[in-house]
Every structure is written in structure tokens, then in C-alpha cells.
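Take this structure first; my questions come after.
Partial view: only certain chains, each at its native spot in the assembly.
We just call them A and B in the order they show up, numbering each chain from 1.
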Amino acid sequence: MMIKIALLGCGRIGKMHAATIVRSSRAELAVVYDPVDNAAEEVSRHFGCAMAKSAEEAIAASDAVLIATSTATHSDLIEAAAKAGKAVFCEKPIDLSLERVAACRKAIAGFDRPIQIGFNRRFDPGHRAARDAVRSGEVGELQQVIITSRDPGLASREYLAVSGGIFKDMTIHDFDLARFMLAEEPVEVFATGSTLIDPTLAQLNDVDSTMVIMRTASGKLCHINNSRAAVYGYDQRVELFGSKGMVISGNRKAHELERFTARTTGVGEPYLNFFIERYEEAFALGLQSFLKCVEENTVPDATFDDGEKSLALAEAANLSLAEGRFVKVAEVTR
Amino acid sequence: MMIKIALLGCGRIGKMHAATIVRSSRAELAVVYDPVDNAAEEVSRHFGCAMAKSAEEAIAASDAVLIATSTATHSDLIEAAAKAGKAVFCEKPIDLSLERVAACRKAIAGFDRPIQIGFNRRFDPGHRAARDAVRSGEVGELQQVIITSRDPGLASREYLAVSGGIFKDMTIHDFDLARFMLAEEPVEVFATGSTLIDPTLAQLNDVDSTMVIMRTASGKLCHINNSRAAVYGYDQRVELFGSKGMVISGNRKAHELERFTARTTGVGEPYLNFFIERYEEAFALGLQSFLKCVEENTVPDATFDDGEKSLALAEAANLSLAEGRFVKVAEVTR
């Protein structure tokens, strides 16, 4: 029996999820809703599914709810879906405010259906194989994690203005990936940043280039570097260094053509351009994993708790950036 | 309007084509036929399409016919589809006999709908980018083509016994790829081979390891090497060497994880295992290209003529292997 999915939010990421759902053999796109009618209509027409007049109506008509609306509405919709007893897949972040997330957590206490947060990178085959190499003991005791994560180009001013800042919008993926790899909570966070790409970002009290160091209780170290604009493309690397070896999950290209000229050798193609291309498999595998959880009523690989903990790291990073010190995560979660 | 496709032949490759058709937004799998009822039933049930009692019935119910039956039936079915005025996508080779192919060509003379032969590799993004680099002048005058093509393991005895020998079964893909890259007909062929993997193949008058050299009228040189069993996986490389540079279309892996141990560095994952995985994109792009030709009634990228010419190269290779000399292709096509 196909799982009926209600898609809330029909923007860029919503459309991508719609296409992934449609390709799945276990789910159907039952209904869509978007406060902007045109957006919902377009998806409804293209994929031949129903269109609800409200989020509530969409939720009611579904087995599971996929929340891809603007961040500010995520918590309300999670609560509404939970109240209706529907499984939830919610895009990251749950909210920009740790307080709101904590309140949401309390509001849905006792809810026993799966809630998965959209940390797609956990499902990327390369990143997952890296994690598995750690879990299997292949790299020995994990000592250092290095995450390089750079976008191919600066997002629009409109997007950035409501993004919540680089740590909650962009680095949050890396915070989650770090936790996934470390298998241990970071307890201290240092973060700094600069406006090297667009100096006017300072007006938004935001930065476009960041470097982070985190430390776990047992002393494991993790570095993250971010840039909003890598001209050579979307750069997504994870390096795991341990007592018995190292694994690196590298970038992907559309194909393996190499060029050799009078001045160069082994010239490779550009990297897959952005998250929808680079993490296409990850999105599909993440949805499959969610559907399995829905079918079997088990706990997803990226939980509400993961969403909350990554946000706490982002909050700690903001505090560190402001105060120039190694911030204890407990300071922001008390 | 969706193009209705009749799938003839529901074996391994037929099933793969069925899945590709179903994923396409321009075609529908209208009907399937297989002399073995069970095979057709399985595909019919899985993809929810009709099941014909005969090839003729299937052809009649379609806009285009995809022939994935055993090689011996290809020509008859091409003729039947052509007679019915339906576009044709036929798996390689058209037939094991050049005479039969020539007869088929005459039988369908004047047929004005697209016929595409299943030379999937032409549609592989890497190989195509390599060809484009030649066409654009990037490598200058093309001088040498080197094709490495090795299967991950020996096929079954049953398969090999009716395969027509390595040149018509396996190398034929490389002969076609060579022609695609050279953009000029090879006029001479030298081929040799050995039974290094399974000595009993000599009983089938076949070899499992081959090396070929071809030369075009203008002197361009092309080398092909084949093995029926590369333990490290399906090895598919194309190197194009010219006066201004070189391009190499290399192997693909499931992801880009590299491992570093006490004794090794940069250890990569195995290659995608076999043609269905390695050329998944190529099969999809090849079908899309065919559908476009059907819609616009244009000439496909891999024509009946391409099928015939590659078979002639295979025939010349057989003669060369037998006589130990550089065989003129004209000797076998007269």
C-alpha cells in the first residue's frame, strides 16, 4: 500500500521533494499546499495531485507530511501534523530559535510516529561509507574530522536576509554531519568568520566565510570551513582521521572525462553544481529511509533531537563569533 | 502525447529497457511480448502493461517497437515492425550474419521511420564529451584511439555458445565506439586473441582475451583490448589522442570515498559492476534520443548502417584472427 504524502511548501526544495516522491514506488504525492496558490497549482498540475486549501486540509488527507515551507512555519506545522497523528519529514532547520524548538519538543511529547529532519547529507552514499568505515573500526579511534562545505555562489539578498545567518542556514548541515561522524557530542565550539565575498553582508550582521573548531568530551577535534561562493562549484568534502587510517568522501562530477593539453594534465570536469544535483541520490535515499520508518514505525536516522542539537551548535557558534571564545554548548542549552 | 512502446523480449536486457521506458515522461510501456509466457507475464504484472500473444499483435498496438529478443530473431522483427510502419529500437547485433543484415537492409529499403541500434555507449555522458572534444577541435587532428573494454566476469557457457564469438558479441560495442570517435571508417583490421581465462573456450572456437588494431584511410590508428574477466570490475575506458591534446573517458564508481591505511593511499571503491549499472545513464539518454527521433521523425545517432558496419568490422576481425593478417574491411563487405 502506497504511503500518501502531503507536501507543504512548493518552492524550489518542495518541487525537488515532489519529484523524488513521484519516483518512489512506495509513496504517492497525494496532496500539496502552499500559501502562494500559484506555486501549489504548478506542482499540482505537473504531478497530477490534489491541491489543498489549507495545511490542515492537506495534513488530514495524508499518511505522512513533508514540510518544505519557510523556516518560521516549521514548528507550527510539525505540531499540527503530530496532533493529527501523521508521520513528519521536516526540512532543516526546525526553527531559528532554540526556545521555539524546545517548546515544539514539549508540545509533541509522547507523539509516537516518525519525525525525520531533512539532513540529506547523512544519506549520501560516500559520506555514509565514510561513517561506516569509522563504525566498523577501519580507521581505528576517530581523532579528527574535517568538513569542507562551500556553496557555488552567494544566495539572493532576500534569501540571506531571512536565513537566520550562515551558522543556522548553511553550517547547520555541517554541524549535523559532524555529529553523525563523531558519534559523540561536541561540547565546545569556536567560530569565526568574515565578509570576504560581499562586505555588505555586515549590514545583515552576517558573514560569508567561516571557520569552526569543535571539541568533544573525549577530546576529538572537528574543523568546518564554509564559503558562500566557490567559483569551481559546490565543494563537499568530509575527512575522517583516526588511529588506524583515514577516509575522505570527495566531490562528484557528472562524468570522468580528463583532458590533457600543452600545459595541463588530468583536467577534470566541474563538480556537480549544487545540492539538488550533488545530493540527488541522498535525497532519494533519505526519503526511502523515511518511508521505511513510516511503514515500520521506527526511529529515523535524522531525528527531531538531531535537529535541535545541530541548532544548539549553531547558536553556540553565534555566541563564539560574538565573544571570540571557546563556547561550551551547555551555555546555550541551559 | 506519450509514445506507446511495444517491448519484444523480456529477459535481463528487456527488463532493463522496460524500467527505463517507465521512468520516461515521453513514452509508455504499452505492451510486452516474449515467446516465454512467464517472462512476459512478470514484466506485464510488474509494470502494469498489456501482454500480447504474438510479436505481430504487440507491434500492432504500438507507436514504436523495442526489440530485445534473442539475436537470431532481430532481423525478422525489424522487418515486421518496418512493414507495420513502426519506429524501431533494436538491440545489438542486428544479426550474426552480414548476409542476413544485408538482406534485412534490402527488405526495409524505403522505410522512412527511425531505426536505432542499441549501441548504448554512444550516449554515455563521458564518452560523448570525449567525442565532442574531438569534434570541437580541442584535441586537434585525432591520431590514436585506445579502447579498453573488459567484462567483470565470464558469461555462462550457454550464453557464450550462442553469442557468435567475442568479436560479434562483445567487441562489437567497441567497434561501434571506435567508429563514433574516429568519424572515419576503419579500412583495415588486425585481431588476435587467446583463451587465457577459460581454455575450454577453444572448444567453441572462441577466445576470451583479444587485442585489435584498426587503421583508417587517412592513417588514424585504433587499438581495442578486451577481456572477459577483470576481477576489479567492468573496465570501460576510451582514450583519444590528437595533435593538440588528449582526452580520456574513465571508469565510474558508486561514490568518491578514498581510504588511507598504513600501507596504501587513495584507495578507491570498485567500479560500477556491469553494463546495467555503468551505462544506466547511457541507456536512459539513448532512449530519450530515440523518442525524440520518433517524435520528430529524424535519423537516430546509432543507425541500421552503424549496426551493419560494426558487424563488418567484427567479421574482418574473425578473418584476421584466422589468417594472421591485416584484413581489408572491403574483403568481407564485397
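For the reader, a short list of remarks on this structure follows.
Following the convention adopted for this analysis, a residue touches a chain if its C-beta (ideal position, glycine included) is under 8 Å from a C-beta of that chain, and two chains touch if they have at least 3 such contacts.
Everything numeric in this text was worked out from a predicted model, so none of it was measured.
Taken as a whole, the complex in this structure file is built from 4 copies of one protein sequence, with 2 shown in place.
Heads up, the rule we're going with is that only the chains that are shown with their structure count from here on.
Once the centre of each chain is set as its mean CA position, chain A and chain B turn out to be 41 Å apart.
Put simply, chain A touches chain B in their complex at residues 23, 124-126, 129-130, 133, 138, 244-252, 254-262, 269.
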